[in-house]
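So that we are looking at the same thing, I have put the structure below in structure tokens.
Just one protein chain is left out here, and the rest sit where they should.
This part shows subunit A:
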Amino acid sequence: MAVQKDLENQGKVSRRTVLAGMAGAALTGAIASRGLVGSASAQGSYKLDLGGYAGPELTSEPVTLRFMRQDFTPDVNALLEAAYAEFKAAYPNISIVEEKVPYGDLQKKLLVYIASGDAPDIMMGRTDFTDAYHAGNVALPVQDYFSADYINDIPANLRAAASSGGNLYSVPWETSVMMLYFNRDLFEKVKMQTPPEVTGLDGGWTDEELVANLVEMNAKLKEAGDNQSWALAAAGQGNGGPGANYSQLESIWIRSQGDPNAAKDSAAYKTLMGISDDGFTVSGHIDTPEAIKGMQFYQSLFAKGLTPLGPVPNQYPGGLAATYFGGLNFTNRFRVPGKEPPFKWGVSLPPKGNIVFNGNGSDAPLVWSKSQHPAEAVALLSYLCNDKNRLAFHKTWGSMPSRTSLREQMSVFATEQPFKMAQALSDASYSVPRSPGYFDYFNAMNPAVKDIALGADPAKVLPDTAAKIDRLLAKYRR
């Protein structure tokens, strides 16, 4: 039934789809009209597959490229190292020096490097901070170096998230989707119906249904004498626990209460956007009645004892929670033979407020604006993003590809429910609230979310936090 409905919806062209398409077309048009795409193309003459790179031929002078990124799992690190070796074999004059930084410290380290005036040529950034990369002249506009085909292969909403002022400042490395995982065994144990396993954006639980089902699950687990399992696992994003990662996770509760089709001056529209058009004011956006309602739902998860108040590592994969908010990487990891979790699992949509919301903020490497070797740096980045390297990465790491053609090459996106649903979420996803000061915004929202989880009144915390963020963003106006 739900699948039927999804199929019907796929045939419809929503206002959101039209707007996203127009935005993408406008961006592509802006880039193309500047004559930047592939303007110095030497495509085809490179010594190995540099992916979408269409810039000048690489130098034959000795060059050392520095790359700062997060530390992945050993198998992913090995993939990258093998890729460097291949690149080095083709371009022996180019050496690559890596610096691995704990994931949570990446953006701070990036800013410290920029302040030092001696930053690595390539740094792992995030699409969340694209406006800061633009306003602070942090990143090199890279569209000059890529073919139009490559840029058009990035879905319009992701391309927009990585662009500012008509320039592409980073290359989306993957994209974020947040889904509701569930433990089928625990639902069977307490004889409850599992969340709907849909392939589109309709048919999932609403906020009210999620909370009601988790309350029932919690009560039935206790009745069954299971005092170890939780209805909802602690968040595993960021440092874990409440306030772990507003961009990817907790913003769902606020922004899903918004409405993209409402009037621009309405609270519902502002709630979805999360910030004013100029990127400097959040009062009236994160403290609307809609936003407060969303955070009240969120708070009830903790107040009703449905989820832990602090971080608990690996609760869901360990089989100690009935549900969990996680990305597509869990689906991929759970499907690896021999690494399956100790329970049957399924996946559903995140809860629907007014809409089903998904934030697409994700990792996106950038080239430092003052790099001495911009062409070589972009070429290396583009090489790491060629089809072969990206497919190997996504297969090993499990995240969602950021290019349409890559998804088409992975048959699971056409055949399997979790992937179809992830694709639908990604297609309808929104960037973080656009501001050059989003780093401040994010750092102020995380503790506010945690305070709400711990019992603070959202009707007081959200306006206070909005006032604080307004003060913090004022310095970006200068």
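Here, contacts are C-beta pairs under 8 Å (C-beta built on N, C-alpha and C of every residue); 3 or more make two chains touch, one makes a residue touch a chain; residues count from 1.
Just so it is clear, contacts and distances are computed from a predicted model.
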Absent chain per UniProt: "Phosphonate metabolism protein PhnH", "ABC-type sugar transport system permease subunit", "Imidazole glycerol phosphate synthase subunit HisF" or "Cytochrome C"?
"ABC-type sugar transport system permease subunit"
Among A:L309, A:L391, A:M410 or A:A459, exactly one should touch the missing chain; which is it?
A:L309
Which of A:V76, A:A90, A:L111 or A:A262 touches the missing chain? It is A:L111
With the full complex in mind, choose from A:L50, A:L80, A:I94 or A:A132 the residue touching the hidden chain.
A:A132
Which residues does subunit A use to touch the chain missing from this display?
108, 111, 114-115, 117, 132, 135-138, 308-310, 312, 437, 439-440, 443-444, 447, 450-451, 454-456, 461, 464, 468, 471-472, 475-476, 478
